[in-house]
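Below is one structure; the comments refer to it alone.
A single protein chain has been omitted; all remaining protein chains appear in their positions.
Entry: subunit A
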Amino acid sequence: MSEHIVSAFTDELEKIAADLMRMGGIVETMILDSCTAVDRNNHDMARDVITRDPEVDRLEEEVERQIVSLIARRQPMAHDLRSVFSALKTAGELERIGDLSKNIGKRTLMLDESVPVAMRHGVARMARPVSLQLHMVLDAYATGNAEAAKTVWESDDDIDQHYNSLFREMLTYMIEDPRTISAGAHMLFMAKNLERIGDHCTNIAEFIYFQITGEYLIPHERPKTPNTGI
């Protein structure tokens, strides 16, 4: 896309995009690190994840403030309008992802070394595909690739499937050894958080697809395995 005649307009849009990418980068490592903390029972790491969340909140506010000001002063149109709309919505989704990762960190602090390693691994295994969804959708944003955003959008069903199998796995541990029930409950929430993060990535993919193409991805056309929602 060529430059605006008023160059400050281009600068402002670029600053918003840069802040959004920074937010995205922070929450991506929050997902991975919170799950590594679960995996290794590393409370320091969990606390570190928790301390990163205020920066995410601050960036969201910063993005919002810039967008409100830009709309008031420049009345963006067409692609510019779609990109500030999409940035505003995406910032909200990233903030939620930050919260959910923080929550995984907090729950990690409630687990001790008695929790079976196999259970920890189960949660940690799900972190990789979920953070990859976020990574790919942010890549699609950075490169303006609508098809890449659509691919992320279409693969959310894989995350849901992963969640369902993890859910069953946790139940199995809890049934086999009732002493794991308390930890298992926390881990079910962690798994649910990761599944929710996947949903947020799907939303971001929708906004980015709209930003780039001006078209809406239609939710009911998304591939979905029946009866998997828990």
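The working rule: contacts are C-beta pairs under 8 Å (C-beta built on N, C-alpha and C of every residue); 3 or more make two chains touch, one makes a residue touch a chain; residues count from 1.
Methods note: contacts and distances are computed from a predicted model.
Name of the non-displayed chain as stated in its UniProt record, restricted to "Anti-anti-sigma factor", "Phosphate ABC transporter ATP-binding protein", "Acyl-CoA dehydrogenase" or "Probable glycolate oxidase iron-sulfur subunit": "Phosphate ABC transporter ATP-binding protein".
Considering the whole complex, the residue from A:39, A:80, A:93 or A:206 that touches the absent chain is A:80. In the full complex, subunit A touches the hidden chain at residues 1-6, 9, 75-82, 214-215.
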